[in-house]
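Every protein chain except one is present and positioned as in the full complex.
== subunit A ==
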Amino acid sequence: MSAYNFAYLDEQTKRMIRRALLKALAVPGYQVPFASREMPMPYGWGTGGVQVSAAVLVPEDVLKVIDQGADDTTNAVSIRRFFQKVAGVAVSEATAQATVIQTRHRIPERALEEGQILVYQVPIPEPLRFLEPSEIETRKMHALEEYGLMHVKLYEDISRHGEIATSYAYPVKVEGRYVMDPSPIPKFDNPKLSMAAIQLFGAGREQRIYALPPWTEVVSLDFEDYPFEAARAPHACDLCGAGDSYLDEVITDDAGGRMFVCSDTDFCGERRAAGHVGRLGESA
């Protein structure tokens, strides 16, 4: 692949993206416009995350790519292959070994450490978009810190359903300033957003980058009398027995049979390798 630069993007483009990343890290939660490039995969399939990863990767990196928490989902496979091809970097499925982790929809179960970078693929970076379709208006609302509309929406949820009826892409407030969309992670993952690793968010189609430096204060929006609550299926993993991981529900037959398994395949595999066995698992 000598026809392409290391990690596909040319160095000028990488610099442009790095400038946006630095600005994003300096103003946590603020959406920085960047001149997103057309990538050889479709918009909506991780072009923002891929551009951010391409801009931060160095040849010594170990890359992990997950989609829905799993390394073996087709789009994760496709993106991992892309970087193997155009950057030749080492890849791993082990969360602990990876220096850069590109993710869609999940934060790994294992706590990330200093020195790691978590890159999120973001479809719609604007947390206010579903309340106000116009970008001109939402930028104004962020500038003026005018988030009343969001609180009204959460309040209406409570009055209609008895609780805040948002289960993923649950909005957060960053360092008491910007309301931010954590990308469509389940709200189960929200408490992990204050972490030791650097978190970078890339939205290619919408041309926005935002970031959370390590240990940024990230608060899920709620009310005193209706506090935020992380939710997961009330089961243990049927393969590894974990009772604290986020679970996927798998339909096993057409008679209502189902099982619950960890969405984080690396976490589940490591537990099974360590001898943990769930309801339907086999001892290693």
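The rule is simple: a contact is a pair of C-beta atoms (placed from the backbone, for glycine too) under 8 Å apart; a residue touches a chain by one contact, two chains touch by 3 or more; residues count from 1.
Rule of thumb we're sticking to: contacts and distances are computed from a predicted model.
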Exercise. The chain that is not shown, which UniProt protein name from "Heme exporter protein B", "Carbon-phosphorus lyase complex subunit PhnI", "ABC transporter permease" or "Alkaline shock response membrane anchor protein AmaP" does it carry?
Worked result: "Carbon-phosphorus lyase complex subunit PhnI"
Seminar exercise, completed: Given A:Phe34, A:Tyr147 or A:Phe267, the correct residue touching the omitted chain is A:Phe34
Problem set entry | Chain not shown: contacting residue from A:Trp45, A:Phe83 or A:Tyr120 | A:Trp45
For this session: Determine and list the subunit A residues touching the chain excluded from the picture.
Result: 4, 10, 33-40, 42-45, 47, 67-69, 72-78, 81, 104-106, 123, 134-136, 161-163, 165, 167-169, 184-188, 205, 207, 231-233, 238-239, 246-250, 252, 259, 261, 263, 265, 280, 282
